[in-house]
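Comments concern the structure below.
Yeah, one chain of the complex is gone here, protein chain that is, but the others are all in their spots.
Then we have chain A:
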Amino acid sequence: MTLLAAERLNKAFGGVVAAKDVSFALAEGEMLAIIGPNGAGKSTTFNMVGGQLAPDSGRVLLAGADITGQPPRAVCRLGVGRTFQVAQTFLSMTVLGNVQMALIAHHGRTREVVARAEALYRNQALALLDRVGMAAEAERPIGELAYGDVKRVELAIALAASPRLLLMDEPTAGMAPRERAGLMQLVANIARGQGIGVLFTEHDMDAVFAHADRILVLVRGEVIAEGPPEQVRANAEVQRVYLGQSGHRAALRARRAAHG
C-alpha cells in the first residue's frame, strides 16, 4: 500500500528551480533513497515532505491524507519521524532523558506540571534504546557519546512516536565507515520488521546501493531516473551525471599521464 506520495512538487528560490515536478511514491516497509549531486534539490524535496518548506505547487499525501504545507510538529503527530544531517538531540539531557522526552511529547503530556519527567516512560524508553543497541549508555549525558552512537540515539528518538514513515537526511554523514554499515543495517531491519517506510538522502553510495529498495536520482531539481538499484546503476544518464563531464576528462588526463 502506498504510504507516502509526492505529486508534482515544485519549488523555486528566486530564479533557482530547486524542484521541478518531482513525483514519487513509497510503500510501507520500503526504503527509498534520494541521490543526486550537490544542489540537485535533495534537501528541498526532503524538507517539503517533512514540512520545513511549503512547495510552490504540488501535493504531499501521507496514507492518502493531504499533509502539504503542514508545519513539522503537525507532520510528526501524523506519524512521521525524522533524523537530521547533523544530529539534533537535547544536549542537556541523558540518553534516556532524550528518548523519554520524545515519549512525553508523543503522548501529549508536555504541559504537565505535577509528575516528574524522569519517572515517565522509563521502561518504554529503555526498550527503544535496546532496539538501537544503546541501552547500556542510557544514564550517560548524550553530549559524551561518540557521534555514531548519537545517531543511533536519534533514531530511537524518532522511533518513539511510533512513526509510519521515517525521514532520514543523510543518516550516515559524519560517521566512520564501519559505523555506517551498522546503522543502515539497523534501519533496514527496523523498517522491514515493522513496516515503516524510510525516505533518505545519502552521499555514501555503498549505503544507498546496499540498503535502498528503490533509488530516485535528482539532477537540477528534476527526477532523471527511478528504479531498483541495479537498474539505476546501469542507467547511462546517471553514470554521466555521477562521473560527470569534468570527471570523465580528469580520468582521461590521468590515463594519458600514466601512459606518457
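Quick notes
To be clear about the criterion, contacts are C-beta pairs under 8 Å (C-beta built on N, C-alpha and C of every residue); 3 or more make two chains touch, one makes a residue touch a chain; residues count from 1.
The rule we apply is simple: contacts and distances are computed from a predicted model.
Per the UniProt record, the absent chain's protein name among "Cytochrome bo(3) ubiquinol oxidase subunit 4", "ABC transporter permease", "Succinate dehydrogenase/fumarate reductase iron-sulfur subunit" or "Membrane dipeptidase" is "ABC transporter permease".
Contact with the chain not shown here comes from a single listed residue; of A:55, A:97, A:171 or A:197, that residue is A:97. Contact with the chain not shown here comes from a single listed residue; of A:157, A:175, A:191 or A:215, that residue is A:157.
Looking at A:63, A:117 or A:135, the residue that reaches the missing chain in the full complex is A:117.
Interface note: of A:11, A:42, A:82 or A:180, the residue touching the hidden chain in the full complex is A:82.
Although one chain is not shown, part of chain A still touches it, namely residues 50, 71-74, 76-77, 81-82, 84, 86-93, 97, 100-102, 104-106, 109-118, 120, 141, 143, 157-158, 160-161.
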